[in-house]
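Quick notes on the structure that follows.
As you look at this complex, bear in mind that one protein chain is not there, while each of the others sits in place.
Lettered A and B in written order, each chain numbered from 1.
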Amino acid sequence: MTSPLNLKSAPATAASSSLTPTAQARPSGRQRAAELLQRQGALAVLVLLCAISAALFPAFRTLDNTRGVTIQASFLAIVALGMTMVIITGGIDLSVGSVFALGGVLAAWASQYGFLPALLVPLAVCGAIGAINGLLVARAGMAPFIVTLASLLGARGLLLALTHEGATTYLVPRGSAFQKLGGGAVWGFGYPVLIAVALFVAGGVVLQRTSFGQALFAVGGSGDAALLMGLPVARTKVLVYTLSGLLAGLAGALNAARLSSGVTIIGVGMELDAISAVVIGGTLLVGGAGSVSGTLWGVLLLGVIQNLINQIGSLNSSYQSVVSGGFLIVVVVAQRYLSAARRGT
Amino acid sequence: MTSLALPRGIDRPRIADWLQRYGVYAAVVALLAFNGLFTDHFLTADNLRTQAVQVSPVVIVALGMALVIGTEGVDLSVGSTMALASSVLPLYLGYGLLPSLLVALLAGVVVGLVNGSLVALVGLQPIVATLALFVGGRGLALVIADGQLKEIRNKDLLNLGTASAAGVPAVVLIAAGLAVLVALLVQRTTFGRQLVAVGGNRAAAALAGLPVRRVLIGVYVICGVLASLAGVLATARLTASDPSSLGNLMELSAITAVVVGGTPLTGGSVRVLGTVMGALLMQLLHATLVTHNLHDSTAQMVQAGIILLAVYAARERRSR
C-alpha cells in the first residue's frame, strides 16, 4: 500500500513505472495464442488438410489437381474479396451471387462487340448495382441485409430479362481475345487464377496500406468513433459496396470467358459460400477486424474440402456442404470464445 | 402497386405509417380488383385454388419466420430444413405416415435447437448462426437421400397433397389452421407475449425477469418445425422427395412475405395476418404478371422494389 516515502519520487519514474505495459496490460500467453489462432487458424487447418490429403491420395498432389482446385476457387475468391471488405465495415452483401451471374451474362452478350466491351459492360452495370446498395445503406440508413436481399432479386430479374427468361444463352465468340482471358494459362495456371492472386495482393495493400483501408476497419470497429474522428463514413460505405459489386461482376465476366457462355443458372447461393469463406478466414462478422489473406485461405479450404470428397470418390459430393456447414459452426463458435479470451474476460 | 398512386408530399411519416400498417391489404385488394377487371379467368374458383395451394408452403414457413423476426432475428436455414424434412420422410414411410411425419418434424426441432442455442447461449448474430445450417442442412439432406430424387408411393402422404374438403385443398386448410394457431400463440399465450417483449426491448425484458434465452430457443424451434412441416407438404404435393431443389430460396420468399406484411425487422411486433397477406401478395403479383405475359424477370424486379418500399416505410416510421 501507500508509503509516505513514495510521495517524493521523481515524476518521470513514477510515470514510466505506471504506464509501461504492466502485467495487467500485456496480453497473456493465452490471449496471444487466441489471437494467433483467430488470425491464422484457417491457414493452419488448410496446411494440415493439404498435408494429410497429399499423403493419402496420390492424385491430390499432382500439379493438374492443384491447377484444377485453384481455377475453381478463383471466381469465389474474387467475390469473397469484395465480401471481406464489406464485412469489415460491419455490413453484408447478399447480392453478389446474382451480380456474379449477371456479370457473366452481360460479358457474354457484350463479347460480340469486342474485348473491352465484354469487360467494361459488366463492370459498369455491376458497379452501379453495388453503388445503389451502398447509397441505400449509407444514405437512407436501411439495413444492409435487406437492401442487398432486394438487389439479389433485382439483379436476378435483370438477368432473366436479358436472356428472355433464361431461354437465350449468349456465347462468347470462339477464338476471341475475351475467350482467351478465361481459357489461357501461364505454366498451366489459368488467367483467372493469376488475376485473383493479383487482386488479393492489391486488396491487401488497399486494406492495410491506404487511408481507405483504415477507414473500413474504423467504420466497422466503431462507427460512432469513426464519425467523431472525422472520417467520411457514408462515402466509405458507398465505395465498399460499389467495390463488392465490381468484383462480383468481374468474377462473373471471367467465369463467362472460361465457360465461353453466359450461363444463367449459376451463382445461386454463392453469396453464402463467400460469407462462409470470409468468416472461416477469421474476419469478424460484426466488423472491425479481418484480412484478405484469411479469406483466401478460407476459399481454398472450401475448395480443398470439395476436392477431397471427390478424391474419396465413394462419398456423395453433398458431403462437401455438410463438412463446410459443420466447419462454419466450429469456426464461429470458436471465434466467439477466442475473442472473449482475447479481451481477457 | 397501389402505393405508387398515393398522394405525395403531404405527410410522409403518416403515409409511411399507413403503408406499413395497411399497405399489404390494400395492395392485395387492388390486385384482385385489377385482375377481376382485366384478366380473364382469374377470379375463378380453379385459379384461386391453384394460387392458394401454391402459396401455402410459403405461408407456413413465413409464419415461423415472422416469429423469429419478431425477436430481432432471422432464420436463413428454413429452405434447408424443408429439404432435410423431405429427405428423412421416405426413410420411415414403411412404418406409416404418422411415424415418418414425426421424424420429419423432429428434424425441424433439432435444427431449431441448434439455431436457438447458437443465438441465445453462444450469443452469435442470427444471420451467422443460421447460415451454418443453411449450408450444412441441405448437404445433410442430400447425403441422407443419397443425392437422389425419391418417388413417394405412400397413399396417405399423397392424399395429404391432393385431398380437399368442400373444395378447399388440405394443404390450404393446414396453412390457414396454422396461421390461426400462430396468431393465438402470439396474442394469447404467455410465450407469445414474452416473445414480443424480448424483441421490443431485450434489456427491459431481462430486467423484468423474463426467460429470455428460453424464449429465443423456443422461437427458433417453432420456426424449424413449421419449416419441416412445409417441407413434408411440399413433398406430398410434388409426389417426390427432392432435397436438391425443395425449398430453394424459400428463406428469401419467407423474409419477403414477413417484411412486406409490415413486421418490422427491428423486432417487437409480429403481424400474423399481414405475413399471410404478404405471401399472398407476392403470389398474386407473380401470377398477374405471368398471365399478362410479363415474366419472372419482371416479377423479381417488382418484388425487389416492393421489399425496398416496405423496409423504407418501416424506417420512416421508426425514425419519427
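What we mean here is this: contacts are C-beta pairs under 8 Å (C-beta built on N, C-alpha and C of every residue); 3 or more make two chains touch, one makes a residue touch a chain.
Heads up, the rule we're going with is that contacts and distances are computed from a predicted model.
Chain not shown in the complex: UniProt lists it as "Sugar ABC transporter ATP-binding protein", one of "3-methyl-2-oxobutanoate dehydrogenase subunit VorB", "Sugar ABC transporter ATP-binding protein", "Ion-translocating oxidoreductase complex subunit A" or "Thiamine pyrophosphate-dependent enzyme".
Every shown chain touched by the omitted chain in the complete complex is listed here: A, B. Interface note: of A:F75, A:F100, A:F217 or A:W297, the residue touching the hidden chain in the full complex is A:F217. When you scan A:L116, A:A198, A:M229 or A:I312 for touch with the missing chain, the hit is A:M229.
If you put the hidden chain back, the residue from B:V114, B:A205 or B:L265 that touches it is B:A205. The chain not displayed touches chain A at residues 1-4, 6-7, 9, 11-12, 14-16, 18-22, 24-27, 31, 205, 208-211, 214-215, 217-218, 221-222, 224-231, 288-289, 342-343.
In the full complex, chain B contacts the hidden chain through residues 187-194, 196-197, 200-201, 203-211, 268-269.
By our rule, only the chains that are shown with their structure count from here on.
Each chain gets a centre from the mean of its Cα atoms; for chain A and chain B, those two points are 30 Å apart. Residues 74, 76, 114, 118, 122-125, 127-129, 131-143, 146-147, 248-249, 252, 255-256, 259, 265, 295-305, 307-308, 311-312, 315, 319 of chain B are the ones touching chain A in the complex. The residues of chain A lying in touch with chain B in their complex are 92, 136, 140-143, 145-147, 149-154, 156-162, 165-166, 268, 272-273, 275-276, 279, 285-286, 316-326, 328-329, 332-333, 336.
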